[in-house]
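For reference, the structure is listed below as structure tokens.
All protein chains of the complex are present and in place, except for one that has been dropped.
Residue numbering begins at 1 within each chain, and the chains themselves are lettered A and B in the order written.
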Amino acid sequence: MESSAKNKELYQDMVKKASPNSHIFKNCIKAFVVGGIICCIGQFITNYLKELGLTQNDTGIYTSSVLIFIAALMTGLGLYGKLGKFAGAGSIVPITGFSNSVASPAIEFKKEGFVTGLGAKIFIVAGPVILYGILTSVIVGIIYYFLK
Amino acid sequence: MDYLYAFLVGGGICVIGQILIDKTKMTSARILVLFVVVGCILGGLGIYQPLVDFAGAGATVPLPGFGNTLAKGVMYEVDQNGLIGALTGGFKASAAGITSAIVFAFLAALVFNPKEK
Partner (left out) sequence: MAKHIGKQSVKFESKISVISTASTVGTKEGEGPLGQYFDVVLKDAVDGEDSWEKAESKIAKDNLSLAVKKAGLTMDDIEYIFSGDLLNQGTGSAYGIRDLKRPFFGLYGACSTFGESMCLGSVMIESGGASKVLVGASSHFCAAEKQFRFPLGLGTQRPLTSTWTVTGDGAAVLSKDGNAPFITGMTTGKIVDFGVTDANNMGAAMATAAADVILANFKDFGISPDYYDLIITGDLGYVGKDLTIDLLKKEGVDISKNYTDCGIEIYDRESQDTHSGGSGCACSAVTFSAYFFDKMKKGELNRILFVPTGALMSSTSVQQGESIPGIAHAVILENSFEEVI
């Protein structure tokens, strides 16, 4: 049982053989269906708002907000976690997944206080998304300014 | 027809995420980051907007759509205000999304307690 470099390498192979892989095909079907349904709900809200006569821009904002509200509510009820277990990326990738990633730490860490718990940890998952999203947008903006 | 396209494109984008999770063991946080960044770059290159025109919510609801919104916003602001727009455009465009997430998450935390799985 020497943990030499060679044995470590051999062990990595053993681990790979002993570890079951995820059922990727089944997971993809579930992700496809749930992700597709969430987008259809978004489409339904969009179409409905358009009929009410909202502008293109406002429609987008309202659609996102409604989806974000539904996901935050489902997170509070403990339903979004269950959906995520079933759907994987199907419920992570839509904007509802972003909402879930903000609401779940907010709820989980409120016991540690409204400032040091909820306040400090609310972006524990979504913080990097905002950081790198905004950074990328700044770079895009600068490049656009010089190239246009 | 718009529902069919929304379903197919939206579902398809999620499948890409699922393959990344299962094949590369990426956590959901990394998936979210990757998709927003990629969406923003594609938006900047003008590649993502045609997908939005085709699939509607199927392209705007998944997170690359959020990235595209950032890119569109920043380019719009640069058009309006010059270079300073690079600093203001991203947050302006994503203000509604981020603010609703904060508000509804806070309200949810007020009302609900953590639940066991």
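Rule of thumb we're sticking to: a contact is a pair of C-beta atoms (placed from the backbone, for glycine too) under 8 Å apart; a residue touches a chain by one contact, two chains touch by 3 or more.
Predicted, not measured: the structure shown is a model, and the values here were computed from it.
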Hidden partner chain, touching residue among A:32, A:62 or A:109: A:109
Touch with the omitted chain, as defined above, among A:37, A:67, A:83 or A:138: A:83
Candidate in contact with the missing chain, chosen from A:14, A:52 or A:147: A:14
Residues of chain A (touch criterion as defined above) contacting the omitted chain: 1, 3, 7-8, 11-12, 14-15, 18-22, 27, 75-76, 78, 80-85, 87-88, 91-92, 97, 100-101, 103-105, 107-109, 111, 124-125
Contact set of chain B toward the excluded chain (per top definition): 21, 25, 27-28, 114-117
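Note that only the chains that are shown with their structure count from here on.
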Distance between chain centroids, defined by C-alpha means - chain A, chain B (Å): 9
Chain A contact footprint on chain B (complex, rising order): 2-3, 6-23, 28-29, 31-33, 35-37, 40-41, 43-44, 55-58, 60-63, 65-67, 69-71, 73-75, 77-79, 82-83, 85-87, 89-91, 93-94, 96-98, 100-102, 104-109, 111-115, 117
Interface residues, chain A side, partner chain B - complex: 21-22, 24, 27-28, 31-40, 42-47, 60-61, 63-65, 67-69, 72-73, 75-78, 81, 84-85, 87-90, 92-99, 101-103, 106-108, 110-111, 118, 122, 125-126, 128-130, 132-134, 136-138, 140-145, 148
